[in-house]
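Okay, here's the structure, questions in a sec.
Every protein chain but one is kept in place in this view of the complex.
Per-chain residue numbering starts at 1, and chain names A, B and C are given in the order in which the chains are listed.
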Amino acid sequence: MKSRYLVRRIGMFFAVIIVAATLNFAIPRLAPGDPIGAVLEVLISRGQAVDGVESIIASYRERFGLNDPIATQYLRYITNSLTLDLGYSVTFFPQKVEDTLMDALPWTIGLLAVSTLIAFGLGTFLGALVAWPRAPRALQGLVPLLMPLSAVPYYLLALILIYVLAFTLKIFPLGGAYTPATKAEVSVGYVLDIINHAVLPALSIVLAQVGFWALGMRGTMVTVVGEDYLALAEAKGLSNRRIFFSYAMRNALLPQVTSLAIALGGVVSGSVLVEVVFNYPGIGWLLYNALQSSDYFVVQGVSFFLVLSVALAVLIVDLVYPRLDPRISR
Amino acid sequence: MTPRPVLQVENMRVCYRKQGRALAAVDGVSFELYEGERLGIIGESGSGKSTLAWALMRLHKPPTTTEAEGVVLNGVNLLALNDEQMRQTRWSQISLIPQGAMNSLNPVMKIRHQMADAIKSHESGWSSNRITDHIGSLLGRVGLPASVADMYPHELSGGMKQRVCIALGIVLEPKVIIADEPTSALDVVVQRVVIQTMNEVQQQLKSAMIIIGHDMGLMAQCVDRLAVMYAGRIVEIAPVRSFFRDPQHPYSRLLISSLPSPEEKRELKGIPGMQPSLLDLPSGCAFHPRCPLAYEHCTRTTPDLHKVDEQRAAACHLAKEYTA
Amino acid sequence: MLKHRIRSILKYAIHNPKLVTGVCLLLGLVLIGAVGPWFVDSEKARPISVPTNKQPSAQYPLGTDSGGRDVLSVMVVATPQTLRMGIMAGLVGVLIGTSLGLISAYYGGLADTLISGVTDTMLTIPPLAVLLVVAASFRALNIEMMALIIASLSWMNSTRALRAQVLSLKELPYIHMSRLSGLSDIRIIAEEILPNILPLAAAHFVGAVSGAILAGIGLEVLGLGPQDTPTLGMTIYWAMLYSALIRGMWWWWMPPILVLIVLFIGLFLISTALDEFANPRLRKAQ
Partner (left out) sequence: MNHNLLDVHNVTMHFGGNSRNRGGVVALENFTLSIPSDEAKIITIAGESGSGKTTLARLILGIIQPTGGEILYRGKILPQMSHEERQEYRREVQAIFQDPFAVYNPFYPIDRLLAVPLRSFGLAHNRAEARRLIEAALEQVGLRPNEVLGRYPHQLSGGQRQRIVVARSLLLKPRLIIADEPVSMIDASLRANILENLKQLRDKFGISLLYITHDLATAHQISDELYVLYQGRVAEHGDSTAVIKTPKHPYTQLLVSSIPRPDPDHPWVGRVEIPLNETTVIKDRTGCLFKERCAHALPACHLQPPQFVVATGQSVACHLNAESEAPTGRSKR
């Protein structure tokens, strides 16, 4: 049972990546005109004097091998994508797309992973408490507060937080990941500076997500609280804490982890847009600039990276899940 | 020396709210349970028997209310205990074998831990291998291999799960064990094994047992005394032999006559009508609409449970009155 | 038979606080779009039609932006656009989702493996990733195109949820009984299964509308929205581009955000209420 589950999940991981790469390959070809034409048209229309225009065109012509049959182009594109060779950035030529992405990735991973984990942990615990009959009644007051928060998109919440906490009250910086013009060196000051800049973006991601996870958990806890094994646990005279953690929450966590895997797509997209609002130098900000300067292949690279990170996260969640639910592993 | 009562229940009432009204699922039930005795409680679905079982362990949550003049277990009135004292009493003095063993065990926790935490929450001094040995011996007493301790509930068959629940029920060797329809979901042979196991275990422990069910045949096989519940009240209570030979309450008589007897193929006769819903209880004796002997007096006054002879009582105007 | 059922649904709906507040919020927004044009000249929503950077005043209740547009008329024109895009995408999304969920669950076999495979794969791909590439390749995007593209990426959730529910319904004895009563598969789906999944489908429709608007706004905030007609997302994009925040022009970016927040909360309340109606156990917990 276990190996069949693993093979299926890893198979799904590769299927997702190949489908994403295929979409990146196919969509531009469906657009009127050819992709190179689109890039050139943008350069000429902006009248930008770009030195070495000819070498860009030559490298792309070779890169795409326009005369090759569609199938070989497709195969080459897929193998390149899988080996993370995502072509050249138009604006920072000859830098490779994947290198620019690699520079920006640590910021996104740091911000996204940390805030999502905090939001998931906090939200799950709060949601469980709210649905727990013996929890203090005051917690019930939280529910009407959590609901609207989880309805609002991350980046809109980000704008409000900037206006209130950064612009008016000036507690936090307006944006960016560190005070401009400070050199990056491993010192407490530098780390504190990063944290200081990271608080607002992280806060907007956490606030926007915590409601969603809390309500999801409340829904599952409500069904778990009605189960027979909970009634027997109480009849066994176990302590309230023991029943809450190892009987109720432990079981309610399973559907919650599955919904984590499903929601990751939305979480990543939302967080990427928060970077745009905060000029936070992750792949979101890279994407925004690439769109401004129509750096076409960086846009495709970011899109591919988004899918890659979500697929990786889903795979991790799928590998963790059997450890939580013995019915699958045994 | 007559055995002394382990559990005395005086006028217990359990009410729950439905459509804005307080309905008495258990309406003034009194009985005594003697040491080492097996008392059966039988009734159709909706008669309040499971509600009574859970009320004895004070497991009903508001808005359901549980009141009684007294629920005395070994001299201690359970209703007077505070929550912590009651928690301590649960499982150490009085335990429960659940009905749906299918999902009464925590699906994501090994059987061992589900038994160990019952021990740990009452006894702090036990060493871990003392707990492991105890669990191993308990599983042996219910006919299960010690390896079951490291298995998860989904790996066990229905009969095995039910016997795990029995082992769980006696882990702290309580004075009173309540079995709430322990075999309703099981096949007839597995049911016999479970009942056989329960009886052996109960005899070893000398604890008293309340067995709740709706199958008359099963009751005849495994109880010493039998109480019949109807619409939240006990309508008859008697030693099992005299109950089957000479039932006092018309409802008991009809219950017995509606049973298919393996001997001859006589024409089957069920009880007309159905169990009244608590929302519109008939006046006077709740059974009068379905009772062949009902007369005018029955529709007005509710008969109380009065002694019919030294050991038997019935709640029917027609039942004879016992004069000592 | 049906009138009794509808009356009981209505009776439930009126007493549900979430549903009532949600519907009122949405009605308010629809009113902006419907009644607004009588009070406000929607021409002023076009660029360079009014003096720029004006504070809110009697003449311009919500002030003007750096592109020379009257913010109030932009709101009046933009709100119905975003609503229309959301509802179109949500409707198409949930129709595809429901039918795929129904077919894969009811007929099973190859159809089921295929549809679930595609659904699970597409679920893992964040819609924004695909929308980016599409928007970057098709420069001129109008509302209808965006709605269709977003719809093509928002059916997965409803497919997954409805497939699960139909799978559990399909095994119930009343489906076997209908077959024994001579009903064809089509009539069983239409008369026996559909009525029981409508509440869940409705909840997912509202969820899909909210998801579609979220995806649309996400694109617009990146500047990939329609350039010709003003939408809430594009207003926020222009405001950020011209750093209205730092220049203290709160009247430029605050109204679209408030409208969007009211919209999302309204949709959220309705979808939660419908979810509770579809899942009675949740309802009991209130």
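The rule we apply is simple: contacts are C-beta pairs under 8 Å (C-beta built on N, C-alpha and C of every residue); 3 or more make two chains touch, one makes a residue touch a chain.
What you are looking at is a predicted structure, and each value in this text was computed from that prediction instead of being measured.
Enquirer: With touch defined as in the header, list the contact partners of the absent chain among those displayed.
Expert: Spelled out, the missing chain touches these shown chains: B, C.
Enquirer: Check the options C:Arg7, C:His176 or C:Arg247 and report the residue that touches the missing chain.
Expert: Selected residue, touching the omitted chain: C:His176.
Enquirer: Considering the complete complex, identify which of B:Gly75, B:Gly125 or B:Gly270 is in touch with the unshown chain.
Expert: If we include the chain that is not displayed, B:Gly270 is the one touching it.
Enquirer: What is the set of chain C residues that contact the non-displayed chain in the whole complex?
Expert: Residues in contact with the chain left out: 1, 5, 172-174, 176-183, 192, 195-196.
Enquirer: Across the whole complex, list the residues on chain B that are touched by the chain not included here.
Expert: Output for chain B: 44-45, 143-145, 157-160, 187-193, 195-196, 214-221, 240-241, 244, 254-256, 258-262, 265, 267-272, 274-275.
Rule of thumb we're sticking to: only the chains that are shown with their structure count from here on.
Enquirer: Suppose you hop from chain B to any chain it touches, then on again the same way; how many hops at least until you reach chain C?
Expert: Counted as steps through touching chains, the separation is 2.
Enquirer: Can you work out the whole-Å distance between the CA centroids of chain B and chain C?
Expert: Centres of chain B and chain C (C-alpha means) sit 54 Å apart.
Enquirer: From the mean C-alpha coordinate of chain A to that of chain B, what's the distance rounded to whole Å?
Expert: Roughly 55 Å, centre to centre.
Enquirer: At what distance in angstrom does the C-alpha mean of chain C lie from that of chain A?
Expert: 22
Enquirer: Going by the contact rule set out above, which residues of chain B touch chain A in the complex?
Expert: Those in contact with chain A are residues 54, 57, 59, 61, 87-92, 95-96, 98, 100, 103-109, 113, 117-118, 121-122, 152, 154-155, 165, 168.
Enquirer: Within their complex, state which residues of chain A touch chain C.
Expert: Residues in contact with chain C: 12, 15-16, 19-20, 23-24, 27-28, 30-31, 35, 38, 131, 147-148, 150-153, 155-156, 159-160, 162-163, 167, 174, 215, 219, 222-223, 226, 262, 264-266, 268-270, 272-273, 276-277, 287-288, 291-292, 294, 296, 299-300, 302-304, 306-307, 310-311, 314.
Enquirer: Given the complex with chain B, which residues does chain A contribute to the contact?
Expert: 133, 227-229, 231-239, 242, 246-247, 250-251, 254, 324-327, 330
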